[in-house]
Every structure is written in structure tokens, then in C-alpha cells.
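Notes to accompany the following structure.
What follows is an incomplete set of chains from the complex, kept in their original frame.
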């Protein structure tokens, strides 16, 4: 049976640890200035990147992971595809699959699309969820965990604060699931209007609506990106107000000693002030490098069987 | 002398049979779940895909064919190219050619563009017509023939019905030429406003404007895509009306036992009802897979000399 990466929910603790370990060797190569060693692991394999939502950085990260493993990599611009000619999503996907696609990397604005594809494609077509709606973004959670592990040694009992727009964030959701599985102590801080509806108790995390002393105790803080268009929806009063209440400002970080993560792209002077983004504790570029390594590890794992 | 694929019209029966045979080996590999075997046939060769009309699926099919044969494949976005800066088509093409392009795959909304390029480029630059205006789409006809041959064994005397917008369809034109050459018995069914002006007698086919018993006798039916924008041009009254008169509805297919082909993307509930598109006789995904194999065969053939 072939494997998929639909979400963190489907992964066991052992599988997560296995994936994180596999990524370490790749990370060493990414950190070196030598040529990347040739790999033939995915030779003769085709990976298709289907981004229904634009994302230059994540798509490039996947493309590089694929090419560096020797795969044939194709990226289809799904905004200008046959979908705009009235074809259904499933028809489009089955057409692409018929060209012998061994793995599909899918990003879509609707939650559940990767699982929907799983039901309609042959099992020999592996599926990677590259972010679906407000549901999951498993490679982001894995790269965050890899970054945290490098800095903290272990996640067991470590205090991790996630701050910002939790409600609409697939990054938050995948991170809560993964951090819980690895035994971290997760708190979330979010405006009421940007908090999960169902209560985050399901994820076993604490929810607060104001920043108290959490940052001073935290081992790491993950600041989420604010979609500035939510302002127009009156979900928060404004960017200045958001920064004052939830931004990582110098005052707020003065007594903190936590590592700072952000999935990017950063709105400077909103989620992170320059002092936070550029501080010695900021690991935002480290996360990006870990991202390529994690995606290589995931591909290796999917093609192992 | 190097070869080109400008249209079905220029191919002899022997050449068509040769191309169909060459594609079979590639099709076996495409049907397998093993890694695609490495090929160095086009090593050191550059193939440029110049799509002046958007087509994610056809362009991807060519790209995969090229890469799987070891070519350097580049796809130029011709909508945002120098053409928009006022440069002439011939100048643009000669500039691209000067970068040492061994083969150009060209799609254009104007009939005759591939033949025009042939007159302006050195003969060592092979040209593949990937669809020009309402003229020809030779690789589509070849992939349709390969699909039909697999299902029907031979085309000699087989009854093939082509239904829909014949007038604007390069797919219909190339198919009529090819099916005639291989001895099939071709009928076309189209609204008067979507029938060829000059009479299809030139192609040696029967033309009808209403569906009678043809479907019940047919070995295969090729339903063509309706360009929904033709509605606004009053070429047909509406999609519902089109479906009622020309769509492959369950009632209409009840007594039929023919294979169902469609070049895609399908307008479901217009040309094909779900019962037709998803029936056991539907070979629409088979066509797509055959398409990659045919394009590999064409490239192999072009680079043989």
C-alpha cells in the first residue's frame, strides 16, 4: 500500500519522529555551500504541483525538493487551467493523473480537497497536502517541529505559544496537532473573533484572548500571519490595534527569551516588529531551509514502498 | 532532411501506422506504476513549447513527453512575451530559434501559423503543430486513433460518429482526415450553424443535422467540446437545447454500444451526461494517457534523422 500525507492527524508519533529524522541529512546538505549531492531516489517518477491558491515560496520549496531527489517535476498553473473552462475539479485531476503522475502536491482554498482527491485517484498516485483551506498544512507543522527540535532538543513539556489568527489558520491547526503528539505544552492567544469556534479544548490547548505573562515563560512563540483583508470583514479593528494587542513588540519581548517562528510572509510592524523578526532568537529563515529538507523527507517516505 | 508534424494531411498511411506503433511501447510504460525507464533519445536537444493559446493539459502532456525522452524542455508564456511589446510573430520566433531550439511545439488561434513558421525557420528546427485555429490538431487525431485501435483492433470499415461543433473544430478536421486514411466509415452530426461551410464531402464523410439511428450502429462516437461563448454569437440557442438535440444522454445511449471519446475538457450535462462520461464505454482518460505516448512517438520520429 502506498502512503499519503493528508494531514498531521493521520500520522502516528513514530511516523512523525521518523520523518523529522529523515530530514536531518537533507538539512545538512542544504546548509552546506557544496553542490547538492546527486540523488536518484525519484528517478523516473513524476511529481505534479497543483496550486489552486498562489504560493511562490511553498511551490518553489516543493519543486526544489523534487528536483534534488531526481524527480520529473511539473507545476501546473491551476488558475488558468481547464477549470476556468467549466471542467469539474475531479475531471481535471483525473486527466492530469492519466499522464502517469506518481505524486500530486495539492494546495486549495477549500478544506478537504486532498482527501477528496484521495477517494477519486488510484492509490498508486501519492497525495501531499500543501495546505487546504483552514484545515491542515502538514509540511509546515513538520518544518516548524524540526526547527524547534534543533533549538530545544526535545518538545516534551516545552511551552509553545501560538499567537494571532488561529481561526482561519491551517498552520495553527496542524501545529497544535503535531505539538500535542510530541508532548509540548501549547497555548494559543487570539482575539475572540479570530479564535476557533469549537473551542480549542479539542486540541488540548489553552486559549487566551490577551497576552499576559505567557511570552516570558515560553520556549518558543509562533506568530501567525494576519490576512490583512480580514480587517475589511471587521474581524479586528485595524493593523495598529492588532500590533498593540498581539504583535511581538520590543516592550512585549523585553523579558522574553523564546525562539520566534513565523510561517511567512511576515507583515512587519504587525505580527513582528523588526526587533523580533531580526533578533538572534528569530528562526524564520531556518524554518524555510528546514522546509525544503522536510519536503524531501516526505517524498522519500512516500516512495519507500 | 528533417521532419515536421504540421498536420494529418501531410502524413501517408504508412507514416500514420508507424507513429501509432511507436507509441505502443511508451503507452505500456505510462500504464505501469514502475518508474518510467530513462531515455537519452533527446539528450542535448531543446524543445520549446510556444502556446499562444492557453492549454494547461496539452502543454503539460508535451512537457512530460519531452522530459521523459531526456530533452531540455522550455515553455514560453507567449501571452506575456515580446509580442505584447509590438514585435512581430516572425521576429519573436526567430529570436527564440536563435537560442538553439531543436523543435518547436506551437499552438496558435490562427490557422496556418505552424506552416508559416516552417517557411521562416531553418529546416533543422522541427515543428509540431499543437493545434492551429480551426485547421488541424494532428497529435489529438493520432491519440484518438491509438485509443480506437486498442479498442476496435482495426479501423477498416468501422463506423465512427463525430458529433457537435464541427465547423470550428481542428480536432474534427484532423480526425476526419486520419480516420478516412485508415479506412473508417465517418459520419458527422452537427447543427447547421456549426457544420463545415464547404460541405464535408471533401473529407468523404456524411453530414447530418439530427441524431437518427447512427449512435446505435456506431463503433465509437467522438463528442466535441462546445465553446460556450458561441451561444452569445447565436450559433446555437442554448446549452440545454444543445444537450437535448446533440448531447449523449442516457435515453440516446440506451441502445448504443459504442465507445465514447471526447478531447476534453468536457462540459458535463452538455456534450456528455454523467452516465456517458463515466460509463464503461467511456475512454476519455485513456485518450489522455495515449496522448503522452503519441507525443513521445512523434518526438522520436522527428529526431530519427
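Here the chain labels run A and B in written order, and each chain numbers its own residues starting at 1.
As a convention for this text, a residue touches a chain if its C-beta (ideal position, glycine included) is under 8 Å from a C-beta of that chain, and two chains touch if they have at least 3 such contacts.
Here the structure is a predicted model, which means the values were calculated and not measured.
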Number of identical chains forming the whole complex, with 2 shown: 3
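We adopt the following convention: only the chains that are shown with their structure count from here on.
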Intercentroid distance (Cα basis), subunit B paired with subunit A, Å: 40
Parts of subunit A lying in touch with subunit B, wherever the complex brings them together: 43-46, 48, 72, 74, 76-78, 80-82, 85-88, 91-92, 94-100, 102, 124
In the complex, subunit B residues that touch subunit A: 29-31, 33-38, 54, 56-57, 60-61, 63-64, 67-68, 228, 264-268, 277, 285-286, 288-289, 291-292
